[in-house]
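See structure below.
In this view, the complex is presented without one of its protein chains, the others remaining in place.
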Amino acid sequence: MLLAEVEYARPSTVEGAVRLLSSHAGARPLAGGQTLTNVMKARAAAPDVLVDLNDLEELRQISRTADGGLELGAMVTLSELIRSPDADARPILAEVAAQIADVQVRNRGTIGGNICSNDPTNHLPPVVAALGATMTIRGPDGERTVTAEEFFVGVYMTAVAPGELMTKLTVPAADGARDGFASIPIGRDGTCICNAAATVEDGQARIALGCVAAVPVVLSSTAEEDAVREAVRGADLDPPSDVHASDDYRRHLAEVVALRAVQQAAG
Amino acid sequence: MSETTVTPDQPITVEREETAPGFIGVNVPRKEDKRLVQGEGVFVDDVKRHGMAYVHFVRSPYAHAAISRIDVSKAMAREGVYGTLIGEEVAAETDPFFQIAPPPAGELKDYALAVGRVRHVGEPVVAVAAASRELARDAAELVEVDYEPLEPVLDPEHAADPGAPQLHDEAPSNTIWQGNFDYGDYDAALAEADKVVRIKRLHFHRFSSTPLETSGAVVEYNRGTGQWTIHSNNQFPGFAIIMMAPALKVGMDKLRFVSQDIGGGFGNKICTHVQLVAMCLLARKLNRAVNWTEWRTDQHTANSHGNERVFLDVEVPVKADGTMLGFKARAIDDCGAFTRYEPLGCIIWAQVTPGVYRWRNVRLDFTQVCTNKSPCGPNRGYSRMQHLWFTERVMDIVAQELGADPVEIRKRNYIRADEMPYETPNGCVYDSGDYARCLDEALELIDYGSIDEKRRDAESRGKLLGVGIGSTLDSGTNNFGQSTIVNPELQFSGNNEVATVKLDIFGEVVVTLGTTPQGQSHETTAAQVVADILKVSPEDVNVRAGHDSYWNSHAGFSGTYASQFAVTGLGAVKGATEMLAEEIKKIGSVVLGADSPDDVELEGGFVRRKDNPEAALPFMACGAIVNANNAVLPLEYRDITLNCRYVYVPPHQLPDKERKYGNLTLTYANQIHACVVEVDPETGVYEIVDYGAVDDCGVRINPLIVEGQVHGAAAQSIGAATHETFPYDEDGNLLTPNFYDYHVPHALDMPPLKTTSIESPSPFTPLGAKGMGEGGGAGISAVGSALQDALRGSGKPVVTNSSNPYHRVWELLRNPEESRALVEVEER
Amino acid sequence: MEPVRGQRITVEVNGERHERDVEARRLLVHFLRDDLDLTGTHVGCDTGNCGACTVILNGVAIKSCMLLAVQADGTSVETVEGLSPDGELHPLQEAFSSFHALQCGYCTPGMLMSAKHLLDHNPEPTEGEIRRAIQGNICRCTGYVNIVEAIASAAKGGRR
Partner (left out) sequence: MKVNGERAFAAPRETVWRVLQDPAQMAEVMPGVESFDVHDDRHWRANVAIPLGLGSLRMSINFEKLEEREPEFSQLRAKGTGVGALMNLVTQFELSERDGGTAMAWEADVRIAGPVGSMGQRVLKPIVNQQVQQVLTALDAQVAKAGGGAEAPKGAEEGLSLLEEESYSDER
């Protein structure tokens, strides 16, 4: 419950944040803090410097792109996303955000935080992977934009290198694609035991599985049941076992949630 | 909206008539609420003292290891660190805790900190005291402890195997206690049976009620008087003092236990005497107040868990008509690394030997072993819950295997209302109850009549629907004499609780209790009882909040545990209040010139002459006369104090140690629960869609408070049946050390709880009331029962575990044969 | 600007301005309980799950165990102590008592703050909305039945 000593800074510009992050080894961005703070309480991780991103108005914007897609600042809270009228560009985002944790956590937790912490049970990583969204990363050497495949590196690890921070999430316009999400949570809206997001366009499904590996597992198949099941079986998943599910059970659930996500998308 | 049949349609208001208050049975609003809803309760971690030190425990990362070196020098060098305490000091300054077990296990050494060896992950090894919470933890990380890991014992079923590692040199084969319980004539019953149902293994899992407030203490030491003041949330100070005083080598009066508000206990706060002794030693060593806050992860890894229990080689002789003649089984109970309250659990279960059933022939071989897991202790439904779950599992498995209707076969085997009071084969006496009627009410709540329709509807949605039934006997007002059955040398028996009621100089009625409530509303119900006897309103009765062992209302068994306040606590309140009423009448008769106290009566805060209501004396005057103007009293009345103390002692007798026979407890409240589940056959994920609980605890002092207990107990058993479990990995690490992975029900998880009640007054208690609050176990049985029913069309799997998270249900669906292999029916 | 180990912060709590020097690592809940002696806000877990520490920060319900005190600098915080400033009980507090929505009372302050946040934004919630609103608040005593009824009643001005 008690954090180790840590230094703290709350810059007011992204440049300032990048400067702080890149000039201090062991500096970590602090977004909503709904994951990082708890890991620090356990002292399972002890950053030397916390760079609080909460004053970066630039990262709180929600806007439509020219082509009808969506740009979400990394510091947009899950509650803000749920309430935003612009979010109906890809309604699945708000729909899934509303399933994350609880009101208090959604009020504080951010999109960037959920994506960057990349706990295998998080909701958003598979969603951004399925939607083909891109993440924009700002660092001392400027800005780059990466796809989900490049972005998710491991548990709690992403392409955001020390000294960098994620600034925004860009979601392409639906353009006739439809999205779905399915999960098996512990109880109602508890932590996910297994989850999956899917985007279906012209009968082609892009599926991203959560909870079964260190990073979302992305698969492609046609939207037919047999094809989806085949695609998941073909993925040779080696999911972790824990108190909520054996690896066998997770492997089975992966097939179920993949199919349900695709069916929701296919409507 | 969740339906409740007890809650009135309007917000509760005190309904009373001027002349006859009659507050017993009325939903009087709680006296405790005003402070609690304003955040003005005083919980242990709210207590602060000048210069107080914060204590952090260095805990074992190993399940089993020898400690080869402890070095606190780096921690001591840290600025702001006041001091440390290590096992060697504890061993030098204290005696090991008194053990309830007989030798050899009774010789095992249990100290406030690990001495030479750690026996479970999370066991406190070093205590570090510093100027702030954070500093204490920082310094704790600087303490160096070298461990030599030893092989842990984790599987209770193999703890006693030859060659298994030993936890305690004093407990050979890791066996704490073993005993055979043989009642009726089991062999004759077996010979008489038409069918014999055998079940290889039933498993009741580890979990705990995890009170939202974790344990803690603020301990002060007074050098001048040599006494400690212990502000804590320990829920059984009577027991704690008996354990701590000898360990600290001081008289009991040197330990003052104080508590006001306690954030839930459920039994989990009975065994904190271990950490409290460490606090006492530190307070004395540092000569300053010390604070200990147990964090959630500490609470899960090192606080008392509910006992895990396995039932092996179960055998049930059954007659052709479905009458069960009894059972035979081998029980192995896992008490964890230390015996803090154990092996009492080895006998407590026997309070409910046949459960709610007319089973006359019982043969149980009961063994308790220790393992390298968190020590066990009482947990809501303590030891009876495990056994009652076993009786209900037996009932459902036999019903399924014989193709009998689970409702009919229960009614055939239930003890009947006309048999009450009913003596069980081991000499316990069930005071009152009507189980069949409770079952009918419960089935009514879940609309059992239309269940086939619902089944079809569920099928049409691709779901499997099941109905389940469970029961609990909430036995209360323990006879501590049962402890002599586990250890004949013990000198405990009976039970007691005390209360004082006084009339103060300005006429206030002041009540003190010996109990330590954790949400059970004692201030309110005590006031209701006092109000009825003194003929005043509960608002006029001032019940002191909390517990202080320095008040004159502390008895040997004082505390709040084991479903007994309505009997022992209120029994004491009633006794003391009646004494006070008599004294007030005496004063009144003198002052009002009546011939005898019988000629006056109490009414609305006055004592008045029956023959002339105009002649009345206010309570205030009585208080003033006795306390400040007593020369006016005739000499023969000078012994009146208007400060009455009464100790309620239940009519217990010594049990027969050899036969393990006798009445082990006074009252038997009962609950019958029924629930409906819908299972998704593809995933094993299920939802409880309907739930009914019927409670019978005799006379209900405050129905709304009773109903609240029923709701809470049901919620806890639903949690235990679904996701709450304390599993360990092969190294002895707890896999659910906090609320991340230990999922307790939240508001969206809970089904609508429908409750109702019947009242079968106890013939044995002062108010016809029975202790209650531990009735939840019924839910664990009901959920498992419903799952087995839902899955019957999928290969008839048998539910043999009390813990049924989704993955286990999926395994049952995927491989029903595995569970079926545990059951066989022998036709005679 | 350079990172600091601690700093002086100003927080308005229940309408009152407080200035304190705090370590950067100190959690808001400990600032409220230990530094300001506002012990109505409780700690029930160490993983952000239980909600006993729920307070309203700038009008938004949050868990004060997942926020550093330095992050609250310049904000306005409402705690349970602020619900009945003049001793007059808030309708939610009245309803919790009338409907026996509390037993041990340990989760109650956090539960009340979540309920207040709900009613501030949604004066006429359905049962489902009420349950969602308190999903982040664990109660081990009541099974939530009476809590849900109490909140519904408070929303209807004390009626059922």
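Should a chain be cited, it is by its letter among A, B and C, assigned in written order, with residues numbered from 1 in that chain.
Heads up, the rule we're going with is that contacts are C-beta pairs under 8 Å (C-beta built on N, C-alpha and C of every residue); 3 or more make two chains touch, one makes a residue touch a chain.
Only a predicted model underlies this, so the values are computations on that prediction, with no experimental measurement involved.
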| item | value |
| --- | --- |
| Touching partners, among the displayed chains, of the absent chain | A, B |
| Full-complex contact with the absent chain, from B:Gln166, B:Ser493 or B:Asn733 | B:Asn733 |
| Residue of A:Ala148, A:Val243 or A:Leu259 in touch with the missing chain, whole complex considered | A:Val243 |
| Option touching the unshown chain, where A:Gly26, A:Gly68, A:Pro140 or A:Gly203 are the choices | A:Gly26 |
| Residues from chain A at the interface with the omitted partner, ascending | 4, 26, 28, 35-36, 39-40, 42-47, 117-121, 154-158, 211, 213-214, 238, 240-243, 246-247 |
| For chain B, the residues touching the chain missing from this view | 61-62, 121, 141, 149, 154-156, 203, 205-206, 297, 308, 373, 725-731, 733, 735, 737-738, 740-741, 801, 803 |
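Here is the rule we use: only the chains that are shown with their structure count from here on.
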| item | value |
| --- | --- |
| Chain pair showing more contacts of the two, B-C and A-C | B-C |
| Gap in Å, rounded to a whole number, between the CA centres of chain B and chain A | 43 |
| Sites on chain A at which at least two other chains make contact | 1-5, 42, 102, 189 |
| Multi-partner residues of chain B (each touching 2 or more other chains) | 133-134, 295-297, 740, 745-746, 748 |
| Contact footprint of chain A on chain C as seen in their complex | 1-5, 7, 23-27, 43, 46-48, 51, 54, 60-63, 65-68, 70-71, 114, 117-118, 132-133, 135-137 |
| Interfacial residue positions of chain C with respect to chain B in the complex | 23, 25-26, 30, 33-34, 37-47, 49-50, 52, 79-81, 83-84, 89, 93, 95-100, 102-109, 112, 127, 130-132, 134-149, 152-153, 158, 160 |
| Residues of chain A that touch chain C when the two form their complex | 1-11, 16, 20, 24, 27, 33-34, 37-38, 41-42, 49-52, 54, 79, 101-105, 107-108, 189 |
